[in-house]
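Here the complex is missing a single protein chain, while all its other protein chains stay put.
And then chain A:
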Amino acid sequence: MTVQEPTQQQLNQERWRDVPLEFEAIVVGAGPAGLAAAYTLAKGGVKTLLIERGDFPGSKNVMGGILYSYPTHQIIPDFWKEAPLERPIVEQRAWLLAEESVVSIGFKDPGFYEEPYNNFSVFRSRFDRWMANKVVEAGATLITETVVTDFLFDERADRRRVAGVVTNREQGEIRAQVVLICEGANSILTQRLGLQEDLSPGDLAVGVKEVIALPKGAIEDRFNVEKGQGATIELIGESTQGMFGMGWIYTNKDTLSIGVGVMINQLSRSGMNPNTVLEKMKQHPAVRPLLAGGETKEYLAKIIPEGGYHQVPKLYAHGVLICGDAAMLVNGVHREGSNLAMTSGKLAAETVIEAKKKGDFSSVTLKAYHDRLQDSFILKDLKKYENASALLQSNPHFFTLYPKLARYSARELFTVDNVPKKDKQKKIWHEVTSRRGIWNIAGDMYRLWRTLG
């Protein structure tokens, strides 16, 4: 007689039956925010359930591809010794693209190749799976293939408190003292609680990305890095067809991550598909040689919160906290997101650990999470750039005219044709000021400096 192996579905059902009906904390979503939160909670002795809707933690997770060392090291010290990482980034470049041309700046420092590093290229589906194992080792319960569809509420005379979650599994209600919403930018649960007014297409970008395979040596040659080292390029201007947004190219071990993000409202007006924007960027003469001969392995999409400080929802209520992309914690100017997500998850967890000591999970105690964020770089940075999104959206020439003028000026300066430099400068000045008045340019520069400086 042969014993039949249990199917994955049966195993999952069994695992579900083993899950208790009550926890101290439930974390919804195993991305950077949720994993950081669940790990910190479990280490802090909080009975924690981490719920992920994908097959495994990471299977639904998408990001540009950069993991920051500092916040990760704060949560799991020396993570680089065992985590699945791609390349430590030693050089960051910024490219201003115009049609056919590029004006570039960058910073390279081999010091970034030494511990504790600065940032790494990673693949979420590999890194998050690894980190979820750490979360389980730390003592949390992980349940996958489970969607949280709603909340359980405790109704008292004076207040309504989140008291757990409803999942789409049979008898799928689980109670908890506190729920941490870490489900990403498209946070249906935050909206369900009325903590986020419906977002507009001007608050979000859609990002599409491709993973393109190339031999390791080719990557190192093309990006001018030593064996094992990595580089990143951010691309603005023509990379987004003049729309508000940004492109990126990140080096992985034997692949490149290349993507582009554009504001949904601008894409709507353009009539373009995001993949078309990406394909055009891939064909740019400065980009094409980097990709030559590569084979596309995967195509991915996600939305990116770009609303900044003004779109941050109410971050806490009775029995609930919101972290990461769900809380719109993205610094678009510096393309930082996963570090804000991880740090916010950690700060939320620390607030819960304190709330447990006090035995009070009301908003009075949970407000400390908001204060922690305010005291940290997270809300300080978002506050600093609070007007960036509005400025760049209402001044499209930053993405259209200025890259063209930069190209014109650089081309004039670098072309050797026996014209005296003084005459070249005059010619450039004349061209630039004829395209946009001097007072307008002065105003643009002043506003840019006020907003980003």
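What to note about this one:
Following the convention adopted for this analysis, a contact is a pair of C-beta atoms (placed from the backbone, for glycine too) under 8 Å apart; a residue touches a chain by one contact, two chains touch by 3 or more; residues count from 1.
The rule is simple: contacts and distances are computed from a predicted model.
A chain of the complex is left out here; the name its UniProt entry carries, from "Septum site-determining protein MinD", "Arginine transporter ATP-binding subunit", "Acyl carrier protein" or "Ferredoxin-like protein", is "Ferredoxin-like protein". Check A:186, A:400 or A:451 against the missing chain and you find that the one touching it is A:186.
Only one residue in the set A:19, A:94 or A:147 touches the chain that does not appear here, and it is A:147. In the complete assembly, the contact with the undisplayed chain comes from A:283, out of A:224, A:283 or A:374.
Note that of A:66, A:96 or A:211, the residue touching the chain absent from this view is A:211. In the full complex, chain A touches the omitted chain through residues 12, 53-55, 58-63, 123-126, 128, 144-147, 149, 167-169, 185-186, 188, 198-201, 203-204, 206, 208, 210-211, 255, 264-265, 267-268, 271-275, 279, 283, 296-303.
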